[in-house]
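Only one protein chain is missing; all other protein chains are in place.
Chains: A, B and C, in written order; residue numbering restarts at 1 for each.
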Amino acid sequence: MADTATETPHGADSQHGHDDHGDHPTEKQYWVVFVILAVFTAVEVAWSYLGLEGMQLVVPLIIMMVIKFFLVAGAFMHLYFDLKVLNGRLFTWAFFGGILLAMGVYAVVFSTFRWQI
Amino acid sequence: MTDTAAREMPLEPENELQDDVAVVDDHGSDIAGHDDHEGHHSSLGLSNMKLAMWLFLGSECLLFGALISTYLLSKARFLTELVALNPRVLDGLRDGGMPEELIQEFIAEGSVEPIFDIPFTSGSSFILLMSSLTMVFAHKAVSEGNYRNSRVWLAATALLGSTFMAGQVYEFTIFFREGLTYGGSLFGSGFFTLTGFHGAHVTGGIIMLLSLLVLSFRGKLQSNRAETVELVGLYWHFVDIVWVLIFTIVYLIP
Amino acid sequence: MTTYDDQLALPSGLSDGPRQPLGIFARPRNANGFVDWLTTVDHKKIGIMYGAASLFFLIIGGVAALLIRIQLATPNNTFLSGDAYNRIFTMHGTVMVFLVVMPMGAAFANFLMPLQVGARDVAFPRINAFSFWVFFAGGLMLNTSWFIGGGAPNGGWFNYAPNNGVAFSPAAGIDFWNIGLLITGIGSLTGSINLITTVLNMRAPGMTLMKMPIFVWMTLVTQFLLLFAIPVLTVAQVLLAADRLFGANFFNVELGADPLLWQHLFWIFGHPEVYLMILPAFGIVSEVIPTFARKPIFGYPFMVFSGVAIGFMGWGVWAHHMFVSGIGPLSVTAFSVATMFIAVPTGVKILNWLATMWGGKLILNTAMLFSIGLVTQFTIGGLSGVSHAIAPSDTQQTDTYYIVAHFHYVLFGGALFGFVAGFYFWWPKAFGYRLGERLGKWNFWTMVLGFNLTFGPMHILGLQGMPRRMQTYDPAMGFGLWNMVASWGSFILALGILMLLVNVVQSHLAWRRAGRPNVGADPWDGRTIEWSIQSPAPSHNFDVDPAVTSLDDFWHRKYQPDETGKLRRIHTGDEIAQPGDPTGVHLPAPSYWPIVLAMSMPIVGYALIFNLWLMIPGVLLMTLSLWGWALEPADDLDPHDDDGAGQGDSASPDGGDGATAEPELETVS
Partner (left out) sequence: MRRGVRRFWVVVLSGALLAACAEDKPLNTFEPRGPKARDIDSLMVWIWPIMGIVFVLVIGGAIAIALRNRVRPEDYDAEDLPAQTHGNTPLELAWTIAPAVLLAAISFPMVQGIWSLEEENAEGDLDVMVIGQQWWWEYRYDVDGDGFFTDANGDGVSNQDLTGDDAELPLDISLDPDDIVTANELVIPAGEQVDLIMTSRDVIHSFWIPRLNGKRDTVPGRWHTWSVEADEPGKFTGWCTEFCGLSHSRMRMSAIALSAEDFDEWFENQASPAEIPTDPDALAGRELFQNNCQQCHVINDGDLAYADDFRTNVPLVSLAAPDLTHFASRTSFAGGVYSTYAGGPEDDSTDANDDGLDPDVYLQLAELSAAPDSPDDYRFNAAELKRWVSNAPSRKDMAPDANPETGLGRGMPAFESLTDEQLDQIVAYLATLD
């Protein structure tokens, strides 16, 4: 649950002052992340041109997609750096709660349809 | 009644500027959480706005999840019927003016891949990805009080976003000319709805960015407002993330 | 009950209900000003407006229900045509669910939750006003379909595809359903974000999550359900709008679409929806029962976690509405089992309420009676729910009156009974006087009687095979008797509800005649901190931040153990209640923009349905109000109110550290 940190007596978190994220990545780190993202995109596109089919095609693409997803969420949206606040749980839960829920629910929906293609 | 009048009196801009509490917010949000100082402060040491934004994004996950699911289902059902040569599906495509070769290609490959222009979309995806980078720099610049840079980065982000949108509009017209209409097929409906929804989100983001830029030029975007920029940034990155999904799921996986 | 009316020693100037000291603005609390209600951002007023709106819609939905019952009273009745009947039951279901029960939940969440967490308002007061107005605008728009556009919607409240498509329902009714609810959905979504933020982030010092009142917990769960459920419905509605208005094909079977997509999307929303209708009521009785049992809630952690568990499990059972839709035996098995197990956390709640009452000293006033009413009536509905969860038997029961009986027992016997309990309980906090007990008891017993007479027989009808949504039936089917009983029952039930409304009017008049005596801060010997402020709650809620040290904090301040360990009352509530002195507080200013923005939405809606040219004024108005909203300071810096709140402590712009500081209580002369 997302509440342990909230048990702290009131005001204990006042040193957070204005906001909650202490250290943000440096400009360089941002660039690194970006380059990684760009490389992944390039690999993805290339992969889609390899003429592979089925699992060989889809699985790596999905994996790369997920990595990109977490890179953006973690680095650019600072989820990673928010880990310090509340041990990172609150934002993570609000957002990933939504994602997990969506994935679970819609995966089940799919399983009840017939798939032919 | 005089009281009411007093309440409605608009605030002097300078006054507002000094008061970092009465933050004017660019995307219609509210900040009353910040204003009653003697009483309320955040229980979690978080800003209300930021929490709210994350909650909103969490809810958007279900929105886009449903749209992506709908797209996948529509595409699959479309292809099933097409490959089975369902005459109504064929007619739908032909009525939209789709050339026969393209239809045959769809049928032969059992896939909608032939209509996509992967290199083009890869380019626009890359542009959108790049805008995320400029967005973080914009936020950084604002929080460091570097106003000149912040304007540059904000403008760059908005520009990249607009370029992406221009690409999407271009792509839509191409598809449309190739006979992929909104009403002509299940695939068309699914595709345009999903990407259109995303496009609408990007457009909303661009408007926010431009508003920030205007604020900045009017000298109202100072470091105490960094959070506003950060919020817009969160939204912007989210839209970017969604595109990461769409790009893979819609374009790369046939 | 002890009353405190006479023993109140209020600070001067407060005897006539709390008043603002001289000179300080502006939020006259007894504002008869119409404009004041339209522009208010006060969560309490907004809560009251939610409540009033929901009662208004209850009458619309209720009159529709009575028409249904008249039509069904006898076989082969021709009181309503088939077409009229379909529209009326569709509107009945839709109005009751979306415009009665949901907003009633919002009414309590808005009015009460900030008081219970010790906040001065919700996190985003203007957005809060917007949420209400947009709900109201959407609701009104939906109801205009009675008069314009070719009649009210006729697809049933879940409006299955493809019957909801233009091919089968060409009239605009379905569009009203679709767009109207889409608009109310916007309000629900913004509301949920607002309220979650408030619960998580604006609690009084010391109120950790596990010290929050159960009602607050249930509100939190409810709002999370809304947050995640509304977008799913939104997508379904967007797809439908695309099909109906722009010629898309999402539900066009001829082009290969699968109509079950609608069912999945609707029920992924729809099932969490039913729990978000019941959980606020669960929260309410969890407050009422301990108060009048004079015992703490039994097993607080279990109550909390079962609520959270219901919220989670509610996401995994939606296909129990689709047992006969042909989703395949594997899915049916999974959903069947999952559904049954929801009985477990719900049962924990029921039994814990009983355990709370066990060994208590029960004061059976109206609020308590309605709470016990919920416990018993809801259980009946829950048990029939479990019998639907058994999929094979659901194949006999689904779409019969047995289902109709189930959901009225949980919705009316559960949710509405809980809400009525809440009305009786918190009425003094909202309006400064109690609702009459005598009429209240009549109200309760008439409703219980009418309710069971109306919906009890529906169990039998359903098992005898009467399908729902039937305009009429043949005498040979043998449904005549119990339908007649149900129809009589429904009028008794209507009488019961009428008594509630009469009670409101009567109690108000009596109170006025008596010279508006003050009921005191703590008329029920309450447990939670909303009773530690004056009644009616002053517009600034708390003079000082309530520092909370325990669950039921207020109660513990009144009762403490003596040397022998026996609990003694050391204060009455009114002795330690905050006097209601707003000095030094400044509140967010009212605003026109929320209502204006909200009103622009139905214009856009009408544009979509009737004529796209209407878009122009709609979008213009929307842009204008967004613009106005953005430029308007959220805060009214009244020149008199320079207590430093504004500029002073810029070191902590969002007040993150105001925690330890004593609130400034400068007196402004």
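One rule holds in what follows: contacts are C-beta pairs under 8 Å (C-beta built on N, C-alpha and C of every residue); 3 or more make two chains touch, one makes a residue touch a chain.
For clarity, every value in this text was computed on a predicted model and none was experimentally measured.
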Of C:Ala52, C:Met210, C:Ile390 or C:Leu439, the residue in touch with the unshown chain: C:Ile390
Touching the absent chain when the full complex is considered, from C:Val344, C:Leu501, C:Ala514 or C:Ile616: C:Val344
Hidden-chain contact residue, picked from the options C:Gly61, C:Pro125, C:Pro162 or C:Gly436: C:Pro162
Residues of chain C in contact with the chain not shown: 1-2, 81-83, 85-86, 154-156, 160, 162-163, 166-170, 253-254, 256-260, 293-296, 298-302, 324-326, 329, 332-333, 336-337, 340-341, 343-345, 347-348, 350-352, 354-355, 357-364, 372, 375-376, 379-380, 383-384, 386-387, 390-400, 456-457, 460, 463-479, 481-482, 525, 559, 567-569
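The rule is short, and it goes like this: only the chains that are shown with their structure count from here on.
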Where chain A and chain B are represented by their mean Cα positions, the distance between them in whole Å: 17
Inter-centroid spacing, chain C versus chain A (mean Cα positions, whole Å): 34
CA centroid of chain B to CA centroid of chain C, Å: 32
Residues of chain B engaged with two or more neighbouring chains: 41, 43-47, 51, 55, 58-60, 62, 66, 73, 80
Residues of chain A whose C-beta touches two or more other chains: 6, 10, 13-14, 16, 90, 97-98, 101, 105, 109, 113
Complex contact set, residues of chain C against chain A: 200, 205-206, 208-210, 227-228, 232, 258, 260, 264, 268, 315-316, 319, 327-328, 331, 651-654, 656-657, 659-660
Footprint of chain B on chain C - complex, ascending: 25-26, 28, 33, 35-36, 41, 119-127, 189, 192-194, 196-197, 200-203, 207, 227-232, 234-236, 238-239, 242-243, 246-250, 252, 254-258, 261, 265, 542, 544-545, 584-590, 597, 626, 629-638, 643-650, 652-659, 661, 663-664
Complex contact set, residues of chain A against chain C: 1, 3, 6-7, 9-11, 13-14, 16-18, 90, 97-98, 101, 104-105, 108-109, 111-113
